[in-house]
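Some chains omitted; the rest stay in position.
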Amino acid sequence: VRPAAAEDVTIAVASNFLSTAERLVEVFEAASGHDATIAHGSTGQIYAQIVSGAPFDVFLAADAQRPALLRQDGLAEMTRTYALGKLVLVSRIPVTEDSISEAFAGQNVALADPIVAPYGLASTSAMERLRLDTATFQPILVANVAQVATVFATGNADFAFIAEALLPRLAADHVLPLAGKHPPIRQDAALLVRAADNPAAMAFWTFLETEEARSIIGAAGYDLPE
Amino acid sequence: MNLWPVISLTLQLAAITTVILMTLALPLAWWLATTQSRVRPVIEAITALPLVLPPTVLGFYLLILMSPQSALGSFWVRMRGESLTFSFTGLVIASLFYSLPFAVQPLQTALMAVPQATVDAARTLGASARDAFFSISLPLARRGFLTAAVLTFAHTIGEFGVVLMVGGNIPGKTRVISIEIFTAVETLDYGTAHVLSAGLLIFSFGVLTLVYALNRKGGARLG
Amino acid sequence: MARTLAFKARLARGPDFVLDAEAVIPLEGVTAIAGQSGSGKTTLLRALAGLDQQKGDAVRVDFAGQAWDDAERHTPPEERRVGFVFQDPSLFPHLSVEQNLRYGARRRQIASLDAIVDALDLKSLLPRATEGLSGGEARRVALARALASDPAVLFLDEPLSGMDWDRKGEVLPYLARAVSEAQVPALYVTHAADEIAMLADRVLTMDAGQVVGWAPPPIRMSARVEGIGPNGMLIALDGATEGKGRFSVPIRARVGEAIGLGVPADSLMVSATHPGNSSAAMVVPADILDGANDGSGIRVSVFGQEVHLPMLDIGLTGSRVWLSILRALPRPEPRDSQADANHD
């Protein structure tokens, strides 16, 4: 039931967090009575839009850099890490950390473009730690982890570095967790300046910290900040 | 999932863009088809330019151009009280830019094929230059008009990079069907993607077949 | 002052051709424009109609006192009310024949096309697309379209080429009537001697972009319908005595109506002796009015009518000669209707 003081909040979400955000919003709306609207896109794109005056109240980014920049620009009231992404390697044949190098030889390996996507950057550092030589296989760089998963799902790559959060939707034969092999992928949220007097935005900002929200995020395949 | 708002928004955008763009393209194409001016090749080249930028990038520049900080954007805010970006109007303006080449070029091609003698005949029969354009040149160029309209309409439906950038993907306001399908693919919801794509293809196929079949009935044709 | 179309036209076409024509044409009846292919007849008509804009300060087109073109002004074609039949029919391919006819009529608030449709026998073609029309049919439609647009003057660029003689025999009198009764003067480009003989009141000659001057007028006699003949109507030359100067022509006309007879120069023989019984349509006596040629032919008197013949040097010395007329082309004459008009 919608309370008398019900308000709207618009949440801009990095595409890789979209399904988790939808679940959060469902619970938030039921609990608070406010209405939440989700807009999604790539983190860089949402940043450019916010700078251009996009009507977003809360930004759930896929990295820490863009929220920090917004804060610097004076466009964000506050920022906070809301999830830590985890990388996994999916494959059609079973692999272990030791057999990767051999298994990769000559194969198509899909990962997000490290220049554009935080998961891409994490993938390259994982590859370094595993001492994989990019010259021995064919790296396929696409725009984001979701497209990495699509490339794998359509049979166009033998290996793919994807977010653990995507696993439930992907029929992967074999999964190799790489949690310890890359620096944490910090996904920060920003409360934007224009939301200052919006109780719904404040309510969502607070909700993000609740145990209820944290358990949803954790169940979706993310680590949680302290 | 209630798709109706998304579908209705998509059709509105495509229809409005097509109507406005054809209206704007008409005088431009006419001018290009009939002018003896030396700058014609320059203007022709400019009308094709929106194509060479990737949609997202074009969207990025349109975002800058229409943002409340810009001259255009601030004027709009003063006039209408809301920002141009992330509004339906902003989407329409962005689509106009992006589809301009498809509207102007086929129309110009078809208008250039209209024989001067036929227009001259109309003039001696009492038609002003404008009247002759609408009663003679345009009907004779109607195949080019159709091509332009179809390309614009279809392209606006499928457009997505610009729309996502300028529109911000706001449900009921700027979220169109192409974004919905894109979302389904991005969230690995392939089932929904297949259903939506098939739906869109079948619908578009139906509309286009009807348009072409009707056009065919219209008797003698040229251009 | 008589109404005239006075012009000084200048227009270059390509590197080699310059139209540089000057003339004063009476706006009455049919003025034929003759000249070799490429002499600039079409260019002249287009310039006068305002379709190609002329260049230069000396340029001037005055139509019955209205300045159509001068150094400052360029009246657009649609305001000149020129009924133009182009050398190539230029029908509107997206419209039916009827819509083609209505195109100009609607824009000049003409309601009924019946008379024109009847005269040019277009009834059965009205619902047709222009695409399947035969060459002659298309020309007929083009002519009707121009006539239906309530023109102040007709510019006809070989309007009847591609029509058979039977058809011309129907169309020419209709054209003659349109010109005389509706008082719409015509400029008429043609290469057909027959058409000039029948229709033209005077002939302007062009060469290499310039107006050369007036050619000898066609041979013309006046006659009157006396009754019904074996082959149309029986007509008698004005002034003809009992039993002479009569023959029958295929024309639709009322008894008593005035008829002009055009005689193609190729179908008229001047001879010293009566040829006796012959295949000529009519043999009439004529008196040579001035025995010496005046450079453009001889003048004779036929039953008191003065007739100009373009024959030079026929070597006849006597003053009484015989004209054997093998063929004469009848055209309805304006005389009566003009008289009516004067009474108003």
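A, B and C label the chains in the order they appear, each numbered from 1.
The rule is short, and it goes like this: contacts are C-beta pairs under 8 Å (C-beta built on N, C-alpha and C of every residue); 3 or more make two chains touch, one makes a residue touch a chain.
Quick caveat, the model's predicted, so the values are computed rather than measured.
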Overall composition (this structure file), stated as a label formula
A x1, B x2, C x2
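The criterion applied here is as follows: only the chains that are shown with their structure count from here on.
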Examine which chains touch each other and state the graph shape they make (line, ring, star, complete, other).
line
Geometric centre: closest chain by C-alpha means
B
Round to the nearest whole Å and give the separation of the Cα centres of chain A and chain B.
35
Centre-to-centre distance between chain C and chain A (centres being mean Cα positions), rounded to whole Å:
88
Roughly how far is chain B from chain C, centre to centre by C-alpha average, rounded to an integer in Å?
54
What residues in chain B touch two or more of the other chains?
none
Under the stated contact criterion, what part of chain C meets chain B in this complex?
46, 49, 51, 76-78, 80-84, 86, 88, 90-94, 103-104, 107-108, 129-131, 145-146, 149
Applying the document's contact rule, which stretches of chain B touch chain A when the two form their complex?
56, 60, 63-64, 66-69, 73, 83, 85-86, 164-165, 168-171, 175, 183, 185-190
Provide the residue numbers of chain A that touch chain B in the complex, in ascending order.
10, 12, 15, 18-19, 37-41, 45, 48-49, 51-56, 144, 146-147, 149-150, 153, 166, 169-170
